[in-house]
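Below are the structure tokens for one structure; questions will follow.
Excluded from the complex is one protein chain; the other protein chains are retained at their positions.
Let's look at chain A:
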Amino acid sequence: MIDIKDVSFEYGKEQGTLSRIDLEIRQGECVLLCGESGCGKTTITKLINGLIPHFVEGGTLSGATFVNGMEVAKTEMYHLAEQVGSVFQNPKSQFFNIDSDSEVTFGLENAGAAPSEIRERFEATVSALSIQPLLGRNIFSMSGGEKQSLAFASVYAMNPSVFVLDEPTANLDAEAIDILRQQMIRIKKEGRTVIVAEHRIYFLMDLIDRAIFIQNGKIAQIFTREEFHKISENQRIRMGLRSLVYPTLKLPHADPPGAKVGLSVENLACTIDKQTVFGGINFSAVPGEVLGIIGHNGAGKTTLIRCLCGLLKESHGTVQLDGKAVNVKRRNKASFCVMQDVNHQLFSDSVWNECEVSKPDCPAERIEKILETFELLSFKDRHPMALSGGQKQRLAVATAILSSKYLLVFDEPTSGLDYRRMLEVSDMIKNLKSENRVILIVSHDFEFLNRTCDKIFGMEGCSAERRKSCVGNI
């Protein structure tokens, strides 16, 4: 049982705060923490897993949090770790080993469990969560979904009575989300307490017992499952929440190849290390249209993007721009990709210089105008890394527009975004339509695709299923 008693917390100056949180969570309950980014839901998870006050430095905390009778602030992290397991947002930064088997046993080895007990828990975890396909593998060869599954398993192996999940699906596709859902059903059945902070809610609807809606660091409302199910579409939009129902795509198919303007892809195939990733890709996208590209992890979406952007040579087929076949080199000159982790593509020491790097001979007025359209002009002397996620993304797009790229590709532009921020990205992309460019979006986010795209291209059926295995359902 978890008891948060009149807790207020303040980070340094800039970040949000929590004020006077009172919350009791019964053993075996599954509780959703929802609300906009920065509302404080992650902060509440940190109260429970002890990162506040043990790990976060320089905050002021008042009130007390109890987990299974232990006062969090007065308990060592490693004691808490035996009862509270945490899965975080980023699958890449949660593992400590290179091979998967070591990762599953990591927590138990830290606690100094007897080798026979470790082996027992290892076997129990493997069969309870059906992770056989993940065993004996190099973690760096795993997809984001597989890594997250492994993180979940390594927490499960420690046998905690409380699971704290902080935006666990931010980087996952629909299939991986479903696996996580199955794992959550399992731990709930076993009577473990689950606290999950999430933007994506639809997959949790029948799992949760209560939903806590948080606004500006305060608990604004507590819903029972039944009450939460009754929320109307208008109300959930007012609350700034993502879709409550499983979103389905309602978009027409992409045009067949052969467009005389824009992009036409005909019978395209790519191989990596002599293995075919996909073949027979056929579609067109005309300027001013936004085309969504979908396909589950491993279908080769990233490879397709790299090929279209001229970072990878095709093994077969042609790519045409405005009716003319273009080779790898020319595609590279004509295209830009806004990456999922936009931090990889901002290099300069200020927003203004970032623009100048893109087009050294560009007149200042044009840069000013473009920064203005992307609402970045007032930040022109800021370091790009000091911008918010959305601003970084807009800056990356601004650099692409400046260097007159014809083909713009967005790779998962909405991963981990709340409703309002998703709308912002959607509006920005829709505004680009008037610019006479070909725009492609690769995404798992159906709610976003429905709002933003005109047509859709599905990669299913084109891919040669590179993956050796996938985690089965439980």
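As a convention for this text, a contact is a pair of C-beta atoms (placed from the backbone, for glycine too) under 8 Å apart; a residue touches a chain by one contact, two chains touch by 3 or more; residues count from 1.
Rule of thumb we're sticking to: contacts and distances are computed from a predicted model.
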Legend entry - Protein name as given in UniProt for the chain not displayed, "NADH-quinone oxidoreductase subunit K", "Energy-coupling factor transporter transmembrane protein EcfT", "SLBB domain-containing protein" or "Ferrous iron transport protein A": "Energy-coupling factor transporter transmembrane protein EcfT"
Legend entry - Candidates A:Thr193, A:Ser358 or A:Ser426 - the one touching the absent chain: A:Ser358
Inset, instruction - Using the touch definition up top, pick the residue from A:Val7, A:Ile25, A:Val67 or A:Val84 that touches the left-out chain. - result: A:Val84
Inset, instruction - With the full complex in mind, choose from A:Val31, A:Ile44 or A:Ile118 the residue touching the hidden chain. - result: A:Ile118
Inset, instruction - Among A:Leu32, A:Leu47 or A:Val155, single out the residue that touches the unshown chain. - result: A:Val155
Legend entry - Touching the absent chain when the full complex is considered, from A:Cys309, A:Val326, A:Val351 or A:Ile439: A:Cys309
Legend entry - Residues in chain A touching the chain absent from view: 49-51, 54-55, 76-78, 80-82, 84-86, 88, 90, 92-99, 101-102, 105-115, 118-119, 122, 140, 151, 154-155, 158, 306, 309-311, 332-333, 335-337, 339, 341, 343-347, 357-358, 385, 399, 403
